[in-house]
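Here the complex is missing a single protein chain, while all its other protein chains stay put.
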């Protein structure tokens, strides 16, 4: 039996398969709406989390299907936070430069859009890898209440 | 950071609130269909799990909203298993008799239908409580492949 | 979060409640509110239309059990219409067809109410 430390957040653990992306989106959708976000903002958060998890499946686990992805949602003050933890290959995002979109297309590159989307859609994206232990990406979005 | 022991099952942890029932249903729906059940059987499993979780929220946590409900799905051989763990009040199901449906209505009783549904919809329902530690209910359904 | 809504209309002296979405322990209170409001208005002839109901758990079934006695004590009834197979199967499993009259459509259920009224008047 597993002890649950965090009594104030919902968590979803799924295997590292793309077929679980829709479940992750439903989970995040529920949480974002529960935090009071409108549909438009919830949609942005959902897409950012999809991109983060797609990257984990593709790059961290290289399509190995039996890894785990833990998605944790919480509210800290007035910030909605999604933390995603995996145990795949470590990732140092500093080595990925944000693409200049026009330049990017001129070079006929495919891919490389996921990180750009995550950063554009969220207020903050932070990666933290402890090689051999875990990788964590933390996506944050301010909750702005309709005043 | 939480260590994930079980590498072969999806898990969902939510707070003990009725608003999370729909998320639990979506989680179980995905898992049941992934295991190959048809919609009709998936619907039965979904309802049984809803009833089990509703009971946990109502009876084990008495509507205390900050408890946790862990829903774990796995396939063991040809059996689909949903395990639900909570940390609320212990439950001894032996003290609950299966209602005689007609007799039941004659007495104008309200409630008491959840346990009956769970047992009718699933192949097996087992409760296991370790007071002060956790309660676990295990719902099983044979996967019958269309031969 | 489940979405569940009700809407109520009056037809030939009968109140028709339309159910839409997912009826579970979270949303059951929405249906309770609909019944309470009718009862407070003295409207006891009630048809419940299940056409747009996608899901029901025992918490939803419990709402019907909670109100039926009071409504019948007031010479009224709850009649059920347009139940899809999935929802009917759950009702059936719980023996609800013994307790509630189920009709194919609103018209048939309303007719039944008005026939009953006529035979009362004839007495």
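Lettered A, B and C in written order, each chain numbered from 1.
Just so we're on the same page, a contact is a pair of C-beta atoms (placed from the backbone, for glycine too) under 8 Å apart; a residue touches a chain by one contact, two chains touch by 3 or more.
The structure presented is a predicted model; accordingly, all values stated were derived computationally and were not measured.
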item: Residue among A:11, A:30, A:50 or A:83 that touches the chain left out of view; value: A:50
item: Candidates A:21, A:90 or A:143 - the one touching the absent chain; value: A:21
item: Interface with the unshown chain - residue positions in chain A; value: 17-19, 21-22, 25, 40, 43, 47, 50-51, 54, 57-58, 101-102, 105, 108-111, 113-114, 116-117, 120-121
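One rule holds for everything that comes next: only the chains that are shown with their structure count from here on.
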item: Chain whose mean Cα position lies farthest from chain C; value: A
item: Rounded Å distance between chain A and chain B, as computed from the means of their C-alpha atoms; value: 29
item: For chain B, residues that touch 2 or more chains besides their own; value: 19, 22
item: Residues within chain C bordering two or more other chains; value: 1
